[in-house]
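Removed from the display is one protein chain of the complex; every other protein chain stays in position.
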Amino acid sequence: MEKLSLGGQIVQYLFTGVTVGSIYGMVALGFNIIYNVTEMINFAQGEFVMLGGLIMVFSARFLPLPVAFCVTVAALTAIGAVMERSTINPLKNATVLTLIIVTIAVSILLKGIAMFIWGKDPYIMKPFSGAEPFQVFGAAIQTQAFWVLGISGVIVLLLTLFFRKTRYGKAMLACADNPEAARLVGIKVKLMVLLSFALSAAIGAAAGAVITPISLMEYDRGALLGLKGFGAAVLGGLGSFSGAVVAGLLLGVVESLCAGFVSSGYKDAVALLLLLLVLFVRPSGLFGNVEASKIKKF
Amino acid sequence: MSRGNLITLSATVLLIIIFPVLVTRVEAISHYLDVMVFVGIFSMITMGLSLLMGYAGQISLGHAAFFGLGAYTSGILCVKLAVSPWLAMVAGALLTAVVAYAVGVPSLKLKGHYLAMATLGFGVIVNIVFNEEVELTGGPSGLSNIPGLKIFGLPIRGELLFYFLVWSMVILVLIFCLNVIHSRVGRALRSIHDSEVAADAMGVETARYKVMIFVLSAVLASLGGSLYAHYVGFLSPSSFNLLFSIRLVMMVVVGGMHSLWGALLGTWLLTFLGNEWLHVFKDFDILVYGAILLFVVMALPEGLVSVVPRLSHMWKRGRESEG
Partner (left out) sequence: METRQHQPSELLQVDSLEKSFGGIRALQGLTFAVPAGAIKAVIGPNGAGKTTLFNLVTGIFLPTRGTISLNGETISGRRPQEIARLGVSRTFQNVLVFGRMTVLENVMVGRHMRSRASALSAGLRVPWMRREEQEIQARAMERLDFVGLAERAKERAGNLPLGEQKLLEVARALATEPKILLLDEPAGGLNTRETERLAELIRRIREQGITVVLVEHDMNLVMDVSDDIVVISFGQKIAEGKPWEIKKHPAVIEAYLGEEADYANA
């Protein structure tokens, strides 16, 4: 096999980075949606992605791809809604600690259920279209990567439209800004919370479904995905959608370059170190509002 | 010490002494002694965690890292440099204190979810280091042949001796922690939990106390780790992962965060469940964990230990109505 030129290597890592980074961006979007409406962090966000991947693998065996995709997204939307109704909604004056533990408990449960149904082995599925990778400067770019980027792009677009143009979207943003005022104006805050969970789960599902042909999926992938996605969310400024996407891509590229040129064993640590750095030095993130982050509950 | 605590302490000491006598008589449960050693080791960690979470009102989702730092320092120093185990334990505690301080100072400026995530991230990073530094730690295949402990030349071999060693240490730490709670320091910690602003106004150095209790809890975890290394003789990074950090938090929450006795109760229950009673579920024990955690945090937020005053209240009510 021909040795890749430096240029080829860089292209390879960049592309991998951007691909995996858009997944981080989507996970970050999921975090932001829930955070914006409820000011809480959903520790089970990574599990949504994991389940998305596994359900997609499963349904793609019996159903045509587009249908399987829709089934996956619908299934996770339901799971997100059930989670909110059964665990978040009943907690009235819960402390931050209680909320943290509740979402952790749900993440453990979801992981256990996944292990129960699918076992511990990783699952692979065929790429959505074509099997032969592209060749650019000698680097092999998988076709699935374009699907990842494409679907991520569509999701970002749809979300932007949703939050800017639709009634529900604008209502959700209003809740984020000022739940008291929102309630006074007649917005059903509880419904918005439910929507935020359902929407986050749906996005997670899409992310999981589209990345599995590239990086496989197994029952315990959720934690690391969630952590890195959170890292992207904080890096981009918690609550900022555009920040999440940009930070996710940045994170993915940095991680990929590190894995390629420094050490692949430590690649996971890169994202986490970045997370810690941001939290310690500039918790408002690259694009966040410094004043706002000081006034926020934490 | 208050009467209530003194009674509970005496009862606990009594139980600790009687337990091996009872359990070794019955063949079927004689291995419970081994489980109780682990309960003791984990209790070292959870007592510290209880002080951090229940009294100072902070959270750590990365304490498995400190447990691991103590374990691996003891393991590596003893196996590779033939250092005396007790010295290695102290070295482990010192290293952990330094790391905990370095991580704690910036982390404890954060609150709530941010703090949780920071400690989570830290714990995972340390676990990755355990896995990757193969020359030092043996990586995923593990570190073995860790020697046992000796006291004045007497080797602490076998479950029974180790059981008494561990539980003696636990009782000493317990008394120490109880004393701290019922002191100026304990009140300062609790004041931080209830209202950090008011605590500041009363001159309580909130930032310093938070870091101090974080470091203390880390050092206790490290001591537990060293004991673990010498008991099991073998270390693998998978014992010091995120799931274990979460299990530790579970032990504290399920037992009752705001009480050291709660930490002990929760540790005992979850260790027995994990090592023994849930074996029928094999790997699916995490499903049971998740369910228990969810149930407790939603229905019994003060933990199992809060059932005790409720029961005694009902008992008193019952006797009143009889009279």
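Order as written gives the chain letters A and B; numbering starts at 1 within each chain.
Convention: a residue touches a chain if its C-beta (ideal position, glycine included) is under 8 Å from a C-beta of that chain, and two chains touch if they have at least 3 such contacts.
Here the structure is a predicted model, which is why all the values come from computation and not from measurement.
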Visible chains that the absent chain touches, using the contact criterion stated earlier: B
Contact with the hidden chain (one of B:C78, B:A93, B:I146 or B:V204): B:V204
Contact partner of the left-out chain, one of B:M212, B:A229, B:M250 or B:V297: B:M212
For subunit B, the residues touching the chain missing from this view: 176-177, 179-180, 183-188, 190-191, 193-195, 197-205, 212, 216, 258
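Going forward, only the chains that are shown with their structure count from here on.
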Subunit A contact footprint on subunit B (complex, rising order): 53, 57, 59, 61, 106-107, 109-118, 120-122, 124-125, 128-129, 131-132, 242, 246, 249, 253, 283-284, 286-287, 289-291, 293-294, 297-298, 301
Subunit A - residues contacting subunit B, complex: 40-41, 87, 90-91, 96-98, 100-102, 104-109, 111-113, 115-116, 120, 223-224, 227, 230-231, 234, 263, 265-266, 268-269, 272-273, 275-276, 279-280, 283, 297-298
